[in-house]
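Structure incoming, see below.
Shown here: the complex without one of its protein chains, the others still in place.
Here is chain A:
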Amino acid sequence: MTIASRINALYQTESRRVQATLIRLLGDFDLAEESMQEAFAAAVKQWPEQGIPDNPAAWLIKTGHRRGIDHIRRRQTARDNLSRVAEDEPYTPEPDTDHIDDDLLRLIFTCCHPSLAIEAQLALTLREICSLTTEQVASALLQKPTTTAQRIVRAKRKIREANIPYEVPERKELPQRLQSVLKVVYLIFNEGYSSSEGNTIVNISLAGEAIRLATLLAELLPDGEVFGLLALMLLHDSRRHARQDANGELITLEDQNRALWDQEQIRSGLAWLARALELTPAAPYTLQASIAAAHAKAATASDTDWARIARLYQALYQRQPSPVIALNHAVAVAMRDTPEEGLKLLDQLAGHKAIQSYYLYHAARADLFRRSGDLAGARTAYQRALTLTQQGPEQRYLSRRLTALDSA
């Protein structure tokens, strides 16, 4: 391997860790990024002659740190303010390079700090931890690059001015703060999973970023819900090739060609789920992953263990009593028992304002009406569902179901 390609590989694997440590040492996001780039540039120049150091990451951190300190000194000299760093201070203390993993965690928890707006957490995480460029982040989140750039600048400014500390939360705050992080990761995954305005359903790269991020988190912080979320995303993602047909049309779980499911990912997802079940069997992400696993393990749609899925949704509802979960529970009951039983449960949800404007509620009702033989009821419900969705493939799917009723 040439030195240049070795440095390239190091950039892929180490640049985040190096930057995370430089942020701690230099106390500034932008300066850390600049210094990190300079350190790599120095490596490209010096390593061909000096050889690759035994601990490349430590070398990069030390070099970046020195460059960063130089920048700070030059800025201060320019401002004629010498009180913070004495001119004759010759010694830059050796930076602590032993806790690189802690620094990555610090970076993650800082980017996902709850005092930042959620859009800012998303943009900052994608930029600083997933290493997307601002343009890539903007494109992924369907924003104008200037909007995204402003959000990131404002977030960094708030971190600085409100003094959000660069630290891993204390033990007693960790569970709640971890929830914030997992929420951001799952949001990234879902942004990639469906684009509500556009015509395609799956933006593959954001889902990949979320999975990569959760995998990193699982290494750094072995927590049941981290494993649960990772399992959930892997299992969802395993169906990505089966979810659309060649024309980008939506295919529901029931109709998907299961031969197209990524078995490698399913195996990986199930392995992470097993670890999650040891630690947090009844926690929300773990429960959702268990539901996804029940689907993944069914060789055909008719092999699906709906009784188990209904039980899991019920347990999930205990933890998160949302109308959407009640909806999914009702559908599982319908599949386990009869469409009429499911419709009864759905009727109980009719009072919730949020559910009335949720197109999947009406689509579910339509489907159950169809299965029970009430085609008129199905028609009305599909029409209602159509008025509530804007996404191309989902609209076309509902139209197809509506048309199919007429030929039933």
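Quick note on the criterion: contacts are C-beta pairs under 8 Å (C-beta built on N, C-alpha and C of every residue); 3 or more make two chains touch, one makes a residue touch a chain; residues count from 1.
Simple rule for what comes next: contacts and distances are computed from a predicted model.
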Choices "ABC transporter ATP-binding protein", "RagB/SusD family nutrient uptake outer membrane protein", "YCII-related domain-containing protein" or "tRNA-splicing ligase RtcB" - which one is the UniProt name of the chain not shown: "YCII-related domain-containing protein"
Selected residue (touches chain absent from view) among A:I3, A:I164 or A:A307: A:I164
Among A:N55, A:T77, A:S115 or A:Q320, residue touching the chain not depicted: A:S115
Contacts of chain A with the absent chain, listed as residue ranges: 115, 161-165, 167, 169, 173
